[in-house]
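With one protein chain withheld, the remaining protein chains of the complex are depicted in position.
Here is chain A:
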Amino acid sequence: MEHIVIIGNGISGTTLARHIRKLSDKKITIISAESDYFFSRTALMYVYMGHMKFEHTQPYENWFWKKNNIDLVNGFVDKVETDAKKLLLKGGTSISYDKLIIATGSKPNKIGWPGQGLKGVQGLYSKQDLEMLEKNAPNNKVCNRAVIVGGGLIGIEMAEMLRSREIPVTFLVREKSFWNGVLPAGESAMINEHILEHHIDLQLNTNLEKIISDENGRAKAVVTDKGETIECNVVGLTAGVTPNIDFLKDSDIELGKGVKVNRFLETNVKDIFAIGDCAEQHENIGHRRPIEAVWYTGRMMGEALAQTICGQKRAYNPGHWFNSAKFLDIEYQTYGWVFSEQSKKNTEQHFHWRHPQEKVCITVAFDNDSHKFLGINTFGIRMRHEIFDQWLTENKDMDHVMTFLKDANFDPEFYTLYEDEIVAKYNADFNKNISPKKKSWKRIFSIA
């Protein structure tokens, strides 16, 4: 029986294993040194915040793996011997494979700051990182202040986590406005306000110069490029992630920043594949970057590769881009492409609406000439994935989106709806005369 070995038990590796099991009875082994059982990495923050226990982040009960005949190995892969089709694990054991899938994910970036190796300096990615944070910052007596460096999604999550234990947080963001490389200006500005509302000391336009050590080799302060020294006990480095592939450096597998793969997720070595955060496409797919460290793309690669491994060769062909996140109390969803001012083309135009009091806003991107709908960002409004997916596929224009916007709302019942105000602003901004249609189950369910 063919032996499929997967390194990494994150969402990509686990999805792959589950789908292979659905489609075949191949022998499957998953190797991980991080945790015995699959857990949802994105939920680690809720463990620290006390919303959930670690076991709640595990989507399957422990008996699931044995019942589905998926072998789990707790181990760290030191070396891949591609000729012998063998893995060497730390401690000396070896495992041979017929097909190998690398799904080892990412590790936090360390950019080379002086003092980044000190105690109390850490990223937040793995289960071990969370355990370390628990030791470094159990409460505001042990940790009087934390400084977080890097203005992205992990940074703001880490700030929220520390604030839940009333630890003072200074948040150093290199950009002029939070995440403005990704978000359009209005949205980024709203998140800036919300960060301050949560009593997080947000310092924009500020870089880390160095981290200062105390006599025991622990971080005791940081110095910024503005010459300010901030005393702190914990420094969170959250300036992005890189593929976790150091163990492949001496192998025959072609590496770039990540493991180089083609559209079939094959590496240059036969029978070896890579999926998830650590896979790097030779060429961008549409507007997507060659490496996408996103939960959903990891899952999708797992789904696609399972088909290939089980005999129906299928390219990884992601559909319309979507993503979501939560900034403290504000939920964010995006469908299609909305680029920030920094990266958008001249032909991309934005329609922005923001609620006068609440932290609610949307931005819709469209083509300047054809008025073709390109994408939407929503903050504080939930939208129905299927509807936008369909509209993008059918190349609908802005007028259509505005007319049927009510169909797309996914907020809980009785929530205040803003479509009328949104469309009114759209009419005013673009000199239109659109009246939004009432929500129709018939239309919604012809899609969903």
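Keep this in mind: contacts are C-beta pairs under 8 Å (C-beta built on N, C-alpha and C of every residue); 3 or more make two chains touch, one makes a residue touch a chain; residues count from 1.
Note that in this section contacts and distances are computed from a predicted model.
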| item | value |
| --- | --- |
| Protein name (UniProt record) of the chain left out of view, among "Branched-chain amino acid ABC transporter permease", "MinD superfamily P-loop ATPase", "ArsR family transcriptional regulator" or "FeS-binding protein" | "FeS-binding protein" |
| Sole residue of A:I4, A:A17 or A:V47 that reaches the chain not shown, by the stated touch rule | A:V47 |
| Absent-chain contact - pick from A:E228, A:E254, A:E331 or A:D397 | A:E331 |
| Hidden-chain contact residue, picked from the options A:H3, A:K27, A:K119 or A:R165 | A:R165 |
| Residues belonging to chain A that touch the chain removed from view | 11, 40, 42-43, 46-54, 56-59, 61, 127, 130-131, 133-135, 138-140, 142, 164-166, 194, 197-198, 295-296, 299-300, 303-304, 307, 312, 314, 317-320, 322, 324-326, 328-329, 331, 333, 382-386, 389, 410-416, 441-442, 444-445, 448 |
